[in-house]
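Here the complex is missing a single protein chain, while all its other protein chains stay put.
Up next is chain A:
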Amino acid sequence: MEAASKVIHAIYNDDDILMSAVKKVKAAKHHIEEIYCPFPVHGLDKAMGLAPTRLAITAFLYGCVGLTVAVVMMNFIMIEDWPQDIGGKPSFSYIENMPAFVPIMFELTVFFAAHLMVITFYLRSRMWPFKKAENPDPRTTDDHFLMEIAIHDNEADLTNLLKETGAVEINIVEKDEDAH
């Protein structure tokens, strides 16, 4: 599909109307580029047919990394490098002194899983400080919902379809690809 130069912006003012509009647009086999909402709309991802997130899987793997870091670190420091007798704790092998390390193992697992997952989320959703906001219409952060569909020589067709779905406003916008 060639990059569309023109997009249509259909604006809704109710999430239920938006949901049924998404279903109608999907049924008419149009590709929805993006939907901008002021708040999460339950079930919107399913209606749009978006693939489920794999963020939880990355978190699990990051947690495994954190656990490994904790075990390797404490095994080296407390058992291999300087196995000192501290208050009679058995520093002969890792397993013998393991209960004392569990709080650290747990915390590092959680720390790695949580922070690396958040950073992954930022990277994947391209969010960082001083990032230029990609908001086509400021009202979508307040009380309006906006559906963006690319136009491929079917402007009249799409406009009619979107009008039927209950859009309160339909705009044709020249899309400047360099904007973000």
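Throughout what follows, a residue touches a chain if its C-beta (ideal position, glycine included) is under 8 Å from a C-beta of that chain, and two chains touch if they have at least 3 such contacts; residues count from 1.
Convention: contacts and distances are computed from a predicted model.
One chain of the assembly is not displayed; among "Quinol:cytochrome c oxidoreductase quinone-binding subunit 2", "Protocatechuate 3,4-dioxygenase subunit beta", "Na+/H+ antiporter subunit D" or "Light-independent protochlorophyllide reductase subunit B", its UniProt protein name is "Quinol:cytochrome c oxidoreductase quinone-binding subunit 2". Looking at A:60, A:76 or A:122, the residue that reaches the missing chain in the full complex is A:60.
When the omitted chain is restored, the residue from A:41, A:73 or A:100 that touches it is A:100.
Listed here are the chain A residues that touch the chain not shown: 56, 60, 88, 99-100, 102.
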